[in-house]
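Every protein chain but one is kept in place in this view of the complex.
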Amino acid sequence: MTQAITAHERDAVPEVTRLATGERGGAPGITSEADRPPDPQELRDDQVDGPELTARLAKTWGTEKGLIGALSTVDHKVIGRRFIVTAIIFLFLGGLSAVVMRLQLAQPENNLVGPDLYNQLFTMHGVTMMFLFGVPIGEAFAVYLVPLMVGTRNIGFPRLNAFSYYVYLFGGLMIWVAFMRNIGPDVGWFAYVPLSGPEFSPGKRADVWAQMITFTEVSGIAIAISTVVTAFKLRAPGMTLDRIPLFVWAELVNSFVIIFALPAVVTASAFLLMDRLIGTHIFNPAEGGDALLYQHLFWFFGHPEVYIIFLPATGWVSAIVVTFARRQVFGYIPLVLSLIATGFLSFGLWVHHMFTTGLPQLGASFFTASSMLIAIPNGIQIFCWIATLWDGRPVFRAPLLFVIGFFFIFVAGGLSGIMLASVPLDTQVHDTFFVVAHFHYVLIGGNVFPLIGAIYYWFPKFTGRMMSERLGKWHFGLAFIGFNVAFFPMHITGLMGMPRRVYTYMPEMGWANLNMISTIGAVLFFGSFLLFLHNIVASARRGALAGPNPWNAGTLEWAAASPPMPQNFDRIPVVTNREPLWAHRDTLPVVAGLSVENREQIVSTVTAGRADLRETTPEPSIWPFLTAIATTILFIGSMFTPWAFVWGTPPLALALIGWFWPKPSTEDEK
Amino acid sequence: MKVYLVLPLVAFALAACEREDREYRANPMTAESQEKIALVPLSAGPSGPTEYRSGLGKEYEENAFHISQGQRFYTWFNCNGCHANGGGGSGPALMDDRWIYGGQIENIVQTIREGRPNGMPSFRRKIPDDQIWEIAAYVRSMGRNVPKAAAPGRKDDMSPGPAEQRRPPGQVIDGGQVPPSAQMPQ
Amino acid sequence: MTIDSVQPRREGALPPHRVVLNARSMPAYAYGHRSPIWWGTVGFAAAEGMGFALAIGAYFYLVFINGNWPLSAPPPDLFWSGLFTIVMLASAWPNSLAKRNGEREDLVRSRRDLVIMSLVGLVLLGIRVMEFTGLHVRWDQNAYGSILWVLLGLHTLHLVTDLGDTIVLTVLMFTRHGHGKRFSDVGDNAFYWYFVIASWVPIYLIIYWFPRWW
Partner (left out) sequence: MKRLVPLLLIVTLALAGCQGWQSALDAHGPAAHTLANMFWIFVAVLGTVWFLTMAALLLALRRRRPVDADPLVTDPGTEKRMTMTISVAIGLTLVTVITFTGLSYAAQKVLYSHKDGALTLLVTGQQWWWEVTYEDEQPSRVFTTANEIHIPVGEPVLIKLEASDVIHSFWIPNLTGKMDAIPGRQNQIQIQADRPGLYRGQCAEFCGLQHAHMGIVVIADTREDFERWRDHQVSSAIAPNDPERQRGMEIFLSRPCIMCHQVRGTDAGGKVAPDLTHVGSRRTIGAGTLTTTRGNIAAWIVDPHGVKPGVNMPTIQLEPDEVQPLASYLEGLK
C-alpha cells in the first residue's frame, strides 16, 4: 500500500494564525469591554492540570443536586439523555399501539377494538412515531453528541435547549393523556380537512392533534437552531468545514431542513385550529377556501419530514461504518454534498403525496422526476458506505449488524419508493398497504435500525458501560426477521386491494392469511424490542466498564470520559484531522487559557474554524422550565378559548424576563 | 421523580371523559316513558307540575359527538325550512333565550316528538328517539346552553354568522312570543 | 489497534494534553456574525420568514383558486396602513443609530436610542390597532377575510414580540447590568427589528395594494 498521508503530516499542528483569528472584540477605534484582559484573580486552565483541573471544572459546569437542580440543568448531556430516553419511551408507546392494531387486523371482522378506538390508535401511532419519536430522536442525539463531536462544552443555547425539551415532553404528555381520556385524535397523523375540520371532528380531538404539533414544532425548531449554532460557531479550533464529522454534517443539514420545513406544518395546524375555533374559512370551499391547500401545506412539511427522520440516521451510519470498517470514510466530500442535495431536493417532492387528488398532469410529472432524482444522492451515500466497508476490515459487532440490516431494508424501501414516485403506479398503490410497507421499510430501515446500531455504539459513552453483545445479536436476528415478516407481506396485501387505515376487512377479500403473517411478524418485532429494553436496563447496571474509547473510534466524543464529565473536555481540543483520535494517538493537542471558575468556551469562525472568542455560556436556571410551563398553559388554554393568548401571555412574558435577566452572580458583576 | 409525575396522570386518565364518548347505538334509556315532562308550566296548586327527568339530557347536551350528529340531522330533516339556522323564519328563533314551551332539553325533545300548535309538526315515529335527543342537544347548543367545549364550530358551508361555540352562553327564559308569521290563523 | 482482536479497553485513560494555543488574549464577546446570538437570531428569522412566506403562498393560492378577489369585500383602507408603513420604514433610522451606538458601547446614546425605539414600537402598535378597524372584512366572513387577518396578525405578533424585547432591554440598560455583552444584545435586537421591517413591506403590498391591482 502506498501511504497517502504520512503520520508526520497528520500530526502536524498548524501555526497559531491558522488556528485563531487574533481579532479584537470591539469595533475599530473603540475601547471595548470585550478586550479587557481577563481577571488575574480568576483561575485558568493553564495554571492547573490533572485531576485537580478535572474536579474544579466539574464543579463549575456541574448540575446541582435535588429537584430544583435537576429542573434547572442546562447541561446538554443531561438534557440529551432525558431527550433520548423520552423519545424511546414514545417509540415503545407507538409500537404498542401498532401491536394492538396488528392484533385487530390479524383476522377478518375481528372485534378486538372498534372503529373509534382503532382510528385513535393509528393516529396515535403515526403521531407518536413521527412527531414524538422520529423527529426528536435525531435532535436528541444532536443535543447529546454534536457538542462532544465538535469539541466544545455545551450546546449553542443551553437554556433554549432545556426549554425545548420540556415543551416537547409536555406536548407528548398532553396528547397521550388526552388519548387515555378518550380525547385522542382520530383523524390520522396527517389530519386532512375537512375530516379534521370543525364540522366533521366534533369535540377537542383534532384540536389536541393540532396543538401537539405546535408543541413539538416549537421545540424542534429551537433545537435545530441550537444545533446549527453549535456546529457553526462552537467547533474546536482547527475543525475546518472538511473536518466536521459526517454525523455533525448530517445533523446540520437536518437542522436546516427542520428550520424550513416545520413552519409549514405549524402553518397548516394553526390554520386548522383557527378554522375549528374562531371560524375562519381557510379550508371551507363554500366561502372561498380550499381543502387541498391544507394538503399542500402539510406535505410541504411532510416530505422533508421523511428526510428529517432519515438524515440523522445517515450520520449514525457514517459514524458506525467508519469505526467498524476500521478505515476512514470513502468519499467524504460526495457524502457531504449528497446530504446537502438531499436537504434541498426534499423540498421539491411534496406533491407525490397528492398524485390522486386530480392535480394538473404536467405538474405531477415534474414531481415524478424530482422524486426519482432523490435516488441519486441516496445512491451516492449507499455506494460510498459500501465502498468504505469494501476497503476496510469490518468488525461484526452489534452496531455494524444493525447497519447491515439498514442496508437490506432501506434499499428495498427506497426502491419501492421509485414506484410510488411514478404517477400512474401511484394511482394503484397510493393509500394501500403497499404504501404502509414502503414507508416502514424506509423509516424503520432508514431510522430505527441505524438508531439501534447507534445506541449499541454510543451506549458506552452515555453510561460508561458496554451493552451485551450476545443479546445484541439476538436482538438483531429477531428484529430483522420480525420486521420482514411483518412488513413484506403488506406489499402484497396492498396490491390485492387492501386500503390503509381500515379497522377491519371482510373474509371474502382474501387478505386474512397475509394479515395473520404480518401480525405474527409484528409481535416478533415488538418482542425483539423487549429484549433490547432488557439489554439496556441490565447493561446500564451491570455491563462491563467501557473506558473512554472502547471501540477505538476516531472522533472527538471518544476523547471525553465515559460518561463524559460535565465539562466534556478538560481542555478544548485542537483538530488537525477528520478523525482526530486516529491522527493523535499519544497526545491530544489542546487550547489552554480558559477560565476554570466560569463557564467559558471557545467561539470559532464558521468556515475555517479559527478560535475567535472566549465567551461565557449560561448558568443553570429554573426559568426555562417555568417558561415551558407557562407555554404549556397558554397552548392548552388556547384550545379552549382564544382569550388564552391574553391571559396566558403575562406569565409567559414574566418567565421569559426571568430567563434573560442576568443573575447578580454572573460574570457581569465580577 | 417520574413516579410523582406519572401517578396523578394515571389517576387523571382513569376519569373517563364523557364529553368525547361516541355512543352509536341508541340508548335504551331514550324511551320516552322515562321522562315525565309537563307540556305547560301550569298546574293545580302553587308548586308547579310534577316532573321526572331521567338526567339523560346531560349525556346528550354535554357530548360533542351527539351535538354534532344533531347538527347533521337538523339539516337533513330540514329544520332549516322553518327555523333557518336558528334565527327563525316561519318557526320561532332557536338561538335566542326565550322558549315558548320550555328550553330544557327534555322540553325540546317533547316539542320535536309531539309537535306544537301553530305549525310545529310531530316527529313521533318519524325520527327515532335517540336522534330526537341529538337534535334537541344541537338546538340547545344554538343558544350556547351547552358547554362551550362541546358546542359545534363552523360548518363547511356558507357562513350564516358566528358558530355555536363562539356565541356567548345563553340563559333559558321560559315563555316567549309566538312569531307573527306563526300567529296567522291556520 | 484493531478492536476485533482485543476486548474493549476497559480502564483506558484519556490521552495526555499538549497545549498548542492559548485563549487568554481572546475577546470575551464580539458583534454581528462573530457572536453566536446573531446566528440564533438569523435562525429564528429564517424560520419565521418561512412562516411569512407560507402564509403569503396560501394567500396567492386562494387568489388563484377563487379568481375574483377580494371576494365580496371592498379593499382595505389605506390611511392607517400608509401611516404605519411610513413610521415603520422611518424607524430604520433610529434603529441603525441604536445598532451603531451599541457597537460603540456608548451607554448614554444607547439608552436614548432604545427609549426612542420602544416609543416607536408603542406608536406602531397603536396604529396597528386602528389598522384592524379599516379592513372591511371579518376573519369569519370568508377565506379572504381569514387570510387577511392571518397575515396582519402574524406581523402583529412579531411586532409585539420585538417591542417586548426592546422594552425589557431598555430597562436592562438603565440598571447596573447595562454594560459589556449587553451592547451586543442591543445590536441583535436592532437586527431583529430590521427583520420586522423587511417582512412588513411585502405584507403591506399584498394586503393593501394587491386587491386593487388584481
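Letters A, B and C mark the chains as written, and numbering starts fresh at 1 in each.
We adopt the following convention: a contact is a pair of C-beta atoms (placed from the backbone, for glycine too) under 8 Å apart; a residue touches a chain by one contact, two chains touch by 3 or more.
Predicted model, so just to flag it, every value in this text is computed and none were measured.
Q: With the missing chain put back, one of A:348, A:499 or A:563 would touch it. Which one?
A: Only one listed residue reaches the unshown chain, and that is A:499.
Q: Return the single residue from A:418, A:538 or A:654 that touches the missing chain.
A: Residue touching the chain left out of view: A:418.
Q: Using the definition of touch stated at the top, determine which of A:164, A:267, A:280 or A:328 touches the missing chain.
A: Checking each option in A:164, A:267, A:280 or A:328, the one touching the absent chain turns out to be A:328.
Q: Considering the complete complex, identify which of A:274, A:583, A:596 or A:639 is in touch with the unshown chain.
A: Going through A:274, A:583, A:596 or A:639 one by one, A:583 is the residue touching the chain not shown.
Q: Consider the whole complex, including the chain that is not shown, and state which of A:12, A:67, A:241 or A:286 touches that chain.
A: Final answer for the missing-chain contact: A:286.
Q: Who touches the missing chain here, A:116, A:275, A:305 or A:570?
A: In the complete complex, the chain left out is touched by residue A:116.
Q: Even though one chain is hidden, which residues of subunit B still touch it in the full complex?
A: Residues of subunit B in touch with the missing chain: 22, 24-26, 72, 76-77, 125-131, 156.
Q: Tell me where the left-out chain touches subunit A, residue by residue.
A: 1-5, 7, 10, 114-116, 119, 187-188, 192, 194-195, 199-200, 285-286, 290-292, 322, 326-328, 330-331, 356-358, 361, 364-365, 368-369, 372-373, 375-376, 379-380, 382-384, 386-387, 389-394, 396, 404, 407-408, 411-412, 415-416, 418-419, 421-432, 481, 484-485, 488-489, 492-493, 495-506, 508-511, 513-514, 517, 554, 577, 579, 582-583
Everything that follows uses one rule, which is that only the chains that are shown with their structure count from here on.
Q: If each chain is a dot and touching chains are joined, what shape do you get: line, ring, star, complete or other?
A: Per interface graph, the chains form a complete graph.
Q: Name the chain whose C-alpha centroid is most distant from the C-alpha centroid of subunit C.
A: For subunit C, the chain whose C-alpha mean is farthest off is B.
Q: Can you check how far apart subunit A and subunit C are, centre to centre, with Cα atoms defining each centre and the answer in Å?
A: Centre-to-centre distance between subunit A and subunit C: 27 Å.
Q: Tell me, which residues of subunit C touch at least two other chains?
A: Residues 140-142 of subunit C touch two or more partner chains.
Q: For subunit A, what residues touch not just one other chain but two or more?
A: Residues 275, 278-279, 281, 284, 287 of subunit A each touch two or more of the other chains.
Q: Quick one: in the complex, what on subunit C touches subunit A?
A: Residue list for subunit C touching subunit A: 1-4, 8-31, 33-36, 39-40, 43-44, 46-48, 50-51, 54-55, 58, 61-62, 65-66, 71, 103-105, 139-147, 149-150, 164, 168, 172, 176-177, 179-181.
Q: Where on subunit B does subunit C make contact in their complex?
A: So the residues of subunit B touching subunit C come out as 154, 159, 162, 166.
Q: Spell out the part of subunit C that touches subunit B in their complex, as residue ranges.
A: Listed in rising order, the residues of subunit C that touch subunit B are 140-142.
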